[in-house]
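Note sheet for the following structure.
Selected chains only, in their assembly positions.
When the chains are written out, they are named A and B in that same order, and each has its own residue count from 1.
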Amino acid sequence: MSVCNLQDLAKALNGQAVGDVALQVTGACEPQDAAGSLLAIATSQSYVERLPLGQARIALLAEGTDWHSLNLLGAILVPRPRFAMVGLSQAFDHRWRPGPPSIHPQACVEPGAEIGPGARIGAFCHIAAGAVLGENAWLGSHVTLGEGCTIGPEATLMAGVRIGAEVRIGARFIAHPGAVIGGDGFSFVTPERSAIENVRETLGDSKGAKPQAFARIHSLGSVVIGDDVELGANSCIDRGTIRDTQIGDGCKFDNLAQIGHNVKIGNNCMICAQVGIAGSSVLGNNVVLGGQTGVSDNLFIGDNAITGGATKVLSNIPAGRVMLGYPAMKMEAQLEVYKNLRRLPRMLKDLARLKKSLPDSDNSP
Amino acid sequence: MSVCNLQDLAKALNGQAVGDVALQVTGACEPQDAAGSLLAIATSQSYVERLPLGQARIALLAEGTDWHSLNLLGAILVPRPRFAMVGLSQAFDHRWRPGPPSIHPQACVEPGAEIGPGARIGAFCHIAAGAVLGENAWLGSHVTLGEGCTIGPEATLMAGVRIGAEVRIGARFIAHPGAVIGGDGFSFVTPERSAIENVRETLGDSKGAKPQAFARIHSLGSVVIGDDVELGANSCIDRGTIRDTQIGDGCKFDNLAQIGHNVKIGNNCMICAQVGIAGSSVLGNNVVLGGQTGVSDNLFIGDNAITGGATKVLSNIPAGRVMLGYPAMKMEAQLEVYKNLRRLPRMLKDLARLKKSLPDSDNSP
């Protein structure tokens, strides 16, 4: 839908067209950049206020906005403009999965790979034997599909995505450039008890464990991913040691996220950029981890838990809890700690003064 | 310039050659590793002190150094040795952009791509239709240039760099292996108000918002990058939602950095390794973000601001401010907090003693 009129677009967005509903829409823009037949996106009051900075003739507005006062020829009114962006952005994304179904002459599909109908496979892709690619998949250049992996229908894999052997992925999967699924887990062990094992037990004492070389534990498990998952650029999901690493339906991962071996993530979780989840930790459903959050290994994070940016999770989080900081604590408590840290200099002064005023202050140790 | 004499090299570095200025220089080394015709780089007093550990015959020294006392046959004296490293390292970098202009027989340049004169395109590169590559570009192996992207003259793209469709980049761009420009922004929305939206407003209370699946907002914007920008290995710059993500002239990004959608960065900023800047944040000019710094979304960081390593920025930073810590505060204040944290055990003891010494201490709640 690269060009449409206001009426048709409003209908597609479950909104209401007002004004000259026959006006053509050729794209979207921010209010200050508006011109010609571009629809100015004013998803909030602050964007509405920027409308006079541009040449907007048509706009997307929240229901109830007084569009008459905005010097527009027409508008689309919707109950939740940010949600209307879903359909709108899809309608005008001409870059999305370009080109007809085809296998590029410089791609390499090994004998024994299965390619579904309607697939588009870019230049220099390598599809190993036994790989199964669902129908209508779209692969950019340089993608690697390992031996025996399975990818569901309607997948979109951007340039340089690496899918390891025997990884299993559901429908409508999206992965951005350089994402890696199915690297080996980071699992090593020393012949005798190590300093790390001692520190974990004592919380700080390595008990003089002798230095030893690390021996490698291979990853026998794989990675299993549900439907409607999206994975950001250069993010990594490692395979499990014995069981599989598991990602539920509807999970969204931003760029440079790291998911360790054996991790199990429920449905509809949002994992922001540069988050790291260490081995064997388990997340419930609808968990949101803010950017740069770190989760130690073998922890449990309950349904609907949320962490703020850069939260470092060192212990379990109950369902529904909102956390912040290093170490993670309830967001309200952490914000109180931050305030109190700024009060420390005053506290020290007060304490010193109080000590002086007491008769036994000279005897303090 | 793989071999030259001391005189010519001094001239190229705006320095002064002393001693036997006809001596040949074939490369550079650290003082302890000096031998033969290698120039020992002694950019500071501590390096000068290491000269006796090697066999240095020639050295790069700061003006004012008493080179006669250092048992050298010759030296180059410069006002700022570290700055002289710019010219020196360029002169002796024989690995930089090797090979004559050529298009590798196993590269794929699609019909409709424009390749400037003097370009070098490595094995298995894929240049999509409509891509425009400036003159004297040097592309390593496996580089992807997306549909309709534009890259200015003298670009250097190392192996596996991914440039998305319609991304626009200025002159003399450098990108290290695996860097990704123009992945889609991380932008999702729920049909109804979400727990995340509630937590942002209340700073901690998700108000029991019902769990919902995330719907995808496509990125209609692109990425626009100025001149003289360098991007580290496996770093990511996402495209904007409606407007473009913007990077000014002269910005330098280290490895594994993450720049979210809609971010706008001014000129001559330095973004160190593993920094993350969340969506829609704006940086002024000459901002320096230390390694592992995190910046929350929709923030503003003023000109010349600096963050120390691992600073987590949760609110705006005025121009010129030097910040540290999580959450970020002025570096001096943060260092004071760190000291005070170590005083807490003593404070607790003092408080306990004071409470005991007071008549009402038994009644404390």
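By definition in this document, contacts are C-beta pairs under 8 Å (C-beta built on N, C-alpha and C of every residue); 3 or more make two chains touch, one makes a residue touch a chain.
This one's a predicted model, so the numbers in the text were calculated from it and none came from an experiment.
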Assembly copy number, counted for this structure file with 2 shown:
3
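Note that only the chains that are shown with their structure count from here on.
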Chain A on chain B, rotation in degrees - Cα superposition, rounded to nearest 5:
120
In their shared complex, at which residues does chain B touch chain A?
108, 124, 126, 142, 144, 146-147, 160, 162, 164-166, 178, 180, 183-184, 186-192, 195-196, 199, 203-206, 208, 211-220, 234, 236, 238, 241-243, 256, 258, 260, 274, 276, 278, 292, 294, 296, 312, 314, 326-327, 329, 333, 336-337, 340-341, 343, 347, 350-351, 353-354, 357
Give every residue of chain A touching chain B within the complex, in rising order.
27-30, 33, 41, 80, 82-83, 85-86, 89-90, 92-93, 95-96, 98, 104, 106, 122-124, 140-142, 158-160, 174, 176-178, 228, 230, 232-234, 250, 252, 254-256, 268, 270, 272-274, 285-286, 288, 291-292, 303-304, 306, 308-310, 320, 322, 324-326, 330-332, 335, 338, 341-342, 344-345, 347-348, 351, 354-355, 358-360, 364
